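Right, I'll just put the structure down here and ask away after.
With one protein chain withheld, the remaining protein chains of the complex are depicted in position.
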Amino acid sequence: MITPGSKYFFGLTGLSLISAILYMVLVNPSDLGAIALFGLAGSGALIGAMALFTRDGDVYEGEEAVGASSTGGSPSFWPIVFAFGAALVLTGLATVSAVFILGIAVLIGGGVEWSIQNWADGASADQKFNQFARARAISAIEYPGLAAVGLGVIAFFFSRVVLAVSKESGPIIFIVVATAILVVGVLIATKPSMKGTLTVVVSVLAVLALAGAGTFAALSGERHELAVASAEDHYDASHRECGEEASDHYDHLANNTVSLRSAVTATIFVKDGKVYAEAIGMKTKVDTITIPRSNATSVMFRNLDAEQHRLVVNLGSAKVAATGVVEKVGTCTQLTGENQEQVMTLTIPKPATEAEPYSFTVPGATGEIKLVVP
Amino acid sequence: MATNELPISSSQSLGAVRRPVNTKGWREWLFTVDHKKLGIMYGCVAFTFFIVGGIEALFIRLQLALPDGRILSADKYNQMFTMHATTMIFLFAMPMAAAFANYFLPLQIGARDVAFPRLNALSFWLFLSGGLILNASWFLGGAADGGWFMYAPNSGPVFSPSNGVDFWVLGLQIAGIASLIGSINLIVTVLNMRAPGMTLMKMPVFTWMILVVQFLLVFSLPVITVALVLLMFQRSYGATFFDVSQGADPLLWQHLFWIFGHPEVYVLILPAFGIISEVLPTFSRKPLFGYPFVVFSGASIGLVGFGVWAHHMFASGLGPVSVAVFSMATMAIAIPTGVKIFNWLLTMWGGKIWYSAAMKFAIGLVVLFTIGGLSGVTHAVAPSDTQQTDTYYIVAHFHYVLFGGMVFGLFSGFYYWWPKVFGKMLNEKLGTWNFWFMVIGMNLTFGPMHILGLQGQPRRMYVWTEARAGEGFFNLGFWNMVSSIGSFILAVGVLFFIINVIKTTRNKERAPLDPWDARTLEWLTTSPPKVHNFDRIPVVHHLDEFFHRKYVEDETTHVMTQVAKGEDLVRAEEAAADADIHMPGASYWPLLLSIGVAVLGMGIIYGTPIMVVGALVVLFSSFGWVLEPSVPEPIDFDSPSHDGHTKEIASLG
Amino acid sequence: MDIVNNVKSSSHRIRNSIATLVGLVFLAGCATNAPQDTWQPRGDNAQVINNLQWIIFPMAGVVGVLVFAFAAYTFWKFKDRGQPIPSQSHGKPIVEIILTIIPALILTVVGVFTFRGIFELSNTEDTQMVINVTGQQWWWEYDYPAQAEQGITQPIITSGQLVIPVGTKVLLRETSRDVIHSYWIPALNGKKDAVPGRINLLRLQADKPGLFAGQCTEFCGLSHANMRMEAIALSKEDFAKWAANQQKAYTSPADGTLAKEGEGVFLNQCIRCHQVNGLKKADGTPALAAPDENVYSGAAPNLSHLMTRNTFAGAKFDLLNKTCRSDVWDASPEAIGAKYLAGVSESCLNATDLRAWLRNAPAMKPMYSDPTKLGPSGGKYRGMPNLGLTETDIDKLVAYLLTLK
Partner (left out) sequence: MADIATHDTDHATDHGHHSSTGLSNNKLAMWLFLGSECLLFGGLISTYMLYRGRVQNGPHPSQIYDIPFTSVSSFVLLMSSLTMVLAVSSAQRKDDAKTNLWLVITALLGATFIGGQVYEFTTFYREGLGFTTSLFGSSFYALTGFHGVHVSIGVIMLLSLMGIIKKGKITGDKAEVVELIGLYWHFVDIVWIIIFTLVYLIPS
């Protein structure tokens, strides 16, 4: 049987579903508005289900409900939480989606707690029993829920603080925070007199301090280097400089990187400033490497010289669509030290033109290996 | 539940959050934590999936009966063989073994239930959700189409664009969690809850084999879980694990899959070995020949089974050294397997063999499995395997092992234990028909596949062509037709079993308490057993305790004399029943938790909001579970006097 | 013994085989086996495997017969005939130990041979020729890197049929552009997977000239069943002729012919994916196909010298009509070279299948080429789409393709 309370919420669900679909069809399917309306539908459905589940707080239909309601409920702050959630939702619609999602969560949490509280208050004339009933219905979600919120709050604010300060002070702050936690723990454990109120005061203050610092850090933004790195994308393939010199980021700290050692078609060596190659199944050194079109193929580069070298593949030139400028096509490995090796994986979609054959070269060494794509 | 000092109806005053104590009707099954009820549910669901998988197999054989078959499209055919294998392995063979293990393992070791009854229920419900999710894909855009081995990169989002593989991944993940929980539960049960006096070497072989299987599962399932997680991340969240253009290695999947996949083969076959190791001694009236050898060969099959996975990959380009090592390891595993077969034959040697239906199926296993084992040795020779792998010869091999071996073992178990579970005998005559149709059908279906394979017909082809069929005795056309006809004979064989079950259910006649003159503890109680299994926990002195309570051997002449009847022993136990037996109460949480997990999984396919809802349900039900004592408290019951003040219970614990 | 591939009606064949079953069980296994029979080695590598098969299969058979004889005797002898309940003996350890040692000894012997076989087959040291084999959904590409000693000075590229010289140790470097495939010519060697991102090596050697059938054996998606291949072994002289022809420069058809118009159609349509080496656009610049822009796996069969091959569309269809095809397949080892090198003439062309393929390829072979369902592959085809060619265009194209010899 559907109770009056749940009817209201199910009605809300239906209405918001319809308007969400209309909104998607008529206005914009990927807009925040549609998400908002779906969110509203979801929370309506959930609260409606809770109301149905607890029969609007009526345990007994009929004669037994009399008397139960006369005991009255305990004072509840859930309506306020619920209202606060609604306010957050509205604010979120106007501002950022994070606030909106937070609002939905508060709305659902408050609504569920409210209806359970309401139901438990009317469950019987026995307050103790009512508390038991409430606990059975809701504590299974309260414990993990609160614990998760606690974890989230600490992790979020702590990470904001470390993100805002310089890279060097991050570990120091981390040590300080961890030590503080340990010290407080040891102090409380060894001084039994410090228990009780003081513990609560200390922890509340600590969390407030963390939240304050975190909020401040979040508002002031991440440290400068991170913003720069994010904007410039240092490691993007288009930033590779394939010359003889080390480039700032691409060659930074990357001397001995080997990837997939198995399955290389050919190995290109530099020895005494000269380039030569060996290929699978071929007995002699080769000056041409054939690789199938459009097939990811790996070629290994092995530097046998004392100075650092890198392998460069030249794949003709092409017009850049955006600018219309003709640019060289190709890529390179990182600088490789003596007796180190690196692998280059290539996928070449077209054969070379006669004017611009493909080749492998090593800046600073003589000789080239022809690359044929049949 | 058997507690008679407590009131029997559940507390009304707690409204919807009351505890399901003393449920009746469908609720009795839905919220049960009783290992026997769960075992029966496992069995029913698994058998249903057996029918589903069988129908898929018949479609495959119809398609291949003639060249250029047109029954199925290429796409449907690929889905069909993928789901046939997946269904038979994960939704029939494993849960059917779980059904037997759940039901008989506590009975065989003289325990009242498994160690964690609610986890047991959770396993079942998770398995059911996994199975339903797997099969739901048929109706939601097409099933998985990459083969049960689901090799990367063919399982990637581009090469398998429907949601089928996503459903497959999720279904297997969830069924995998179910098996993992179940295996931990059963290991603890066996190790911790044996009846007094039952040392490990006095345990029935079925229990032993189940124990080995559970260890295999505990250590192999996490590996497939990793593989499935990687695939899921790739398909749903764009990860690059099997993206070759990023330098990925497709063999990673193969290694992870087969490190799980090969122990899985033993997971499938060992329970059947266990079953017939009970059936053969019972019907030969002799103890198992070389009990410790059978036990240790089972354990060593399990152990070596972890070291042979790459024999599924002889053609994939491993180096010659790995190939040689895995080739040798594979041959080594033939030795303990051979030991088992010899021991079964020697068990019968010198016996007094009663050819009941159960015994027929057990003998069927010994013979058919031997054929499968011998063809298995032919592809332990790696170079020879490169000619045979991925042809019908392999299909023939593993169907002899799995159908001739495992399925026959399970059917033997059905006939042997049916009177124990349902208190009625399956019809022996229909059983004989069932057996012969299955033997003939099975050999007609899978025997010709040896020829097809050696003649070069590859597996997983939706059509074969006249142009490559050849002529004469070994031509593909004739043998494909024979195989297809055989599959229908096989189906008729299974139909006989279903008819037998229906007939037996209608039959009113009760089975005797000890119809087979059996040997192990599960017969030392009523049929079907009471909720608490044993009225008194038995004290064990012998391997085959029940038999030795019935018969006494003369020290000098070795003549066996019957000193008691099974019925009398059971009655004696009833008379000496323990007074105060507490059994765990029914619970909503396992069911609710498994629904939560299923919703969570669906969220991975259909969007994060659904996932959040699923996660909330999972959190709620797992903590609800934690906060609920396993045995009901007084507050969970209504007081027997219906005076209207039942809510005011003074003591709240 | 030759491979016979006469196509007859299936009922005839089944009747035929029932007769064989009844009358000729002992003569079975001779001249009429399927072309992919795994027991008919035609080269060194396959022979190594076959030798092992001849050890392990009889051995398994003998063990089987012994075990079953023992089992049958037990089943009969110890049937319940009212004998008393036997003594409850738990077995004899000595029997167990013997029964463990015997199989272990047998398997050790087998193991030694296996070990030798594995290392013999993995040897690539004395390779005489290298061919790159690339699998793709659902066809095989072969390219021959320049190897002067084999008469190949510029790369050769072909598909569907692998052409090798007899008595030469050929090394296949297998890889794949998309999913895992497996290369298998049972008469020449066991199978080896073509794994994307890896290069797997497979050695082949054919003793005598001949045609050998094969089939992709790693499940590779929708049309896995239609991914076939053939290997043709030619005498060294014939191979040299073949290689020389493959390296011959492209000649455009004479102006005014139907074939010339066909070249126009080709440049309009087919060049989007299919390369013909040396083909030039109307303005004289080289016509480069761009399969990477249209096909997900990035390539389509190169059609240079198409009419020197006998198959098309992943070797699912024959380019030769039935008569001409069986003429080649049934030819003696001495005659097959000349017949194969003759290529496809207009009178021998299997025009029915080729035209049907050009008319609507997806109807002939299941592929992912429905333009409305290409979302997951970023709008690219997997297989050949229906190009909507008119019958006149098809006439022209067929005339043009016939000139690609």
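In order of appearance the chains are A, B and C, and numbering begins at 1 in each one.
Keep in mind that, in the parts below, contacts are C-beta pairs under 8 Å (C-beta built on N, C-alpha and C of every residue); 3 or more make two chains touch, one makes a residue touch a chain.
Treat the numbers as computed from the prediction; the structure is a model and nothing was measured.
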| item | value |
| --- | --- |
| Which displayed chains the hidden chain touches across the whole complex | A, B |
| Contacting the left-out chain in the complete assembly, out of A:22, A:87, A:155 or A:209 | A:155 |
| Touch with the omitted chain, as defined above, among A:18, A:80 or A:146 | A:146 |
| Of A:49, A:81 or A:188, the one touching the omitted chain in the full complex | A:188 |
| On subunit A, residues whose C-beta touches the chain left out of the figure | 135, 139, 142-144, 146-148, 150-151, 154-159, 162-163, 167, 170-171, 174-175, 177-178, 181-182, 184-185, 188-189, 195, 199, 222, 226-227, 229-230, 233-237, 249, 252-254, 256-260, 334, 345 |
| Hidden partner interface residues of subunit B, rising order | 111-113, 115-119, 122, 177, 180-181, 183-185, 187-188, 191-196, 218-223, 225-227, 229-230, 233, 237-241, 243, 245-249, 252, 256, 537, 578, 581-584, 593, 622-623, 625-631 |
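One rule holds in what follows: only the chains that are shown with their structure count from here on.
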| item | value |
| --- | --- |
| Chain separated most widely from subunit A, comparing mean CA positions | C |
| Most centrally placed chain, judged by C-alpha centres | B |
| Distance from the mean Cα position of subunit C to that of subunit B, given in whole angstrom | 39 |
| Distance from the mean Cα position of subunit C to that of subunit A, given in whole angstrom | 47 |
| Touching two or more other chains - residue numbers and ranges from subunit B | 244, 247, 249 |
| For subunit A, residues contacting two or more additional chains | 260, 262, 296, 298, 345, 347 |
| Footprint of subunit B on subunit C - complex, ascending | 4-8, 10, 13-14, 16-18, 20-21, 24-25, 28-39, 48-49, 52-53, 55-57, 60-61, 63-64, 67-68, 70-71, 74-75, 78-80, 83-93, 95-96, 99-100, 103-104, 107, 110-111, 113-115, 117-119, 121-122, 137, 178-180, 182, 184, 186, 189-193, 195-198, 200-201, 213, 215-226, 228, 296, 366, 368, 373, 375-377 |
| Partner subunit B, residues of subunit A touching it in the complex | 38, 42, 53-55, 59-60, 64, 119, 123-126, 128-129, 132-133, 136-137, 139-141, 143-145, 148, 259-260, 262, 296, 298, 343, 345, 347 |
| Footprint of subunit A on subunit C - complex, ascending | 124, 127, 130, 132, 134, 141, 143, 145-146, 155-157, 171, 173, 175-177, 195-199, 201, 275, 286, 288, 290-293, 297-299, 302 |
